[in-house]
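Down below is the structure, laid out as C-alpha cells.
A single protein chain has been omitted from the complex, and every remaining protein chain is retained in its original position.
So that you can tell them apart, the chains are marked A and B in the order they are listed, and the count of residues begins at 1 in each.
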C-alpha cells in the first residue's frame, strides 16, 4: 500500500532537519532536544480528515469511515444476499473497493483451462498408468498430455502394487528423519488443520 | 464431508437473561451467654425474618455456637464460602455485613479496571494495520 502514503504537508525543503547533512550528525528521531522538540511536534500536527470537521452546507450528511479492521463474517456480502432482501438495495450506492483487475493475482500465472483431452486420450492415460506405473508417473503423464497432475489423479488410480511400493519408499524416507524434522512436519500439519477452523 | 461442526458449550452470562443470586446460603451462629452476641440475638429476633422474606432465594440457617463469637457465613454457588465475625456489633451493622455477604459473588475480591467487560465482539472489530485508509504522517 505504498501508494496510499500521503505526501508531506509542507515542501521538503522547508524542513531543513530532514536534509542528509543534518541526518548524518543527528541520527534523526533518536535524539530530541528542547530546541528541536517544536519542529518534530509540528510535523505531527496533521489536518484531520474532512469528515471530522463541521458540516459545510449545514445539512445532514453521512460520514463513511471504513473500520480499520478485518471484515466480520456476520456481515453478509451483498452478492450473497437473497434477491428480496432490503439490504441489497440499501448497499447499492456504497462506494466499491479497488478495481479487481488492477490487483495482483495470488498465482504468478493463471492456469489456462484447455479441455482438449478426448475419451481416447483418457483411455490411454489409464492404460499407461496401469501397465507401466514406474515409468509413467502422474507428473510424466501430465507433461505428456499437457494437463495437470490433479487431472491425472481424477481420471485414474495407481495400481495396488505401485501404491505399496510408494508407501515403502515413504516409510524409508521418514525413518531417516530426526526428531526436529519430524516435529516440524507434524506442526505444519497441525497449523494447516487450524486454517480450516479459522484459528 | 465439506464442513464439520465443532462441539462446544454455550457460556453463561448471568444477568443477561435471568439473574441468579450467587449467595445460596447464609449461616448465622450465635451464643446465648456471651455478651458479644447481644446485637446478634437482637438481629435474629427482629430483623432476620424480614430479611428472609425479602430474599427467598437464600437458604438461612440459624444455629447456636456456644462460647464463641457470633459469625455469619455465606455459601456461594461457585463453592466458596465467606465468613464475617460480628462480635459486639449492633443489629444495623450486622445487617450491613449480611448485605455484603448477600451481594458478594463468592469470588476473591479483585479490582476492576474497565467499566465494562464483555464477550461480545466490538462493532468496529479488532484494529488491524492492513485495513482501512492508510494515511502517512
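Here is the rule we use: a contact is a pair of C-beta atoms (placed from the backbone, for glycine too) under 8 Å apart; a residue touches a chain by one contact, two chains touch by 3 or more.
The rule we apply is simple: contacts and distances are computed from a predicted model.
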{"item": "Which of \"Signal peptidase complex catalytic subunit SEC11\", \"Large ribosomal subunit protein mL44\", \"EIPR1-like beta-propeller domain-containing protein\" or \"Proteasome assembly chaperone 2\" matches, in UniProt, the chain that is not displayed", "value": "\"Large ribosomal subunit protein mL44\""}
{"item": "Residue among A:73, A:111, A:134 or A:172 touching the omitted chain", "value": "A:73"}
{"item": "Absent chain, residues of subunit B that touch it", "value": "1-14, 16-18, 20-21, 24-25, 56-61, 77, 119-121, 128, 130-131"}
{"item": "Residues of subunit A (touch criterion as defined above) contacting the omitted chain", "value": "1, 70-71, 73-82, 85-87, 96-100, 103-107, 195-198"}
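What we mean here is this: only the chains that are shown with their structure count from here on.
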{"item": "Between subunit B and subunit A, distance of the C-alpha-averaged centres to the nearest whole Å", "value": "50"}
{"item": "Residues of subunit A defined as touching subunit B within the complex", "value": "1, 4-8, 43-44, 46, 65-72, 197"}
{"item": "Residue numbers on subunit B that touch subunit A, as the complex places them", "value": "6, 121, 124-137"}
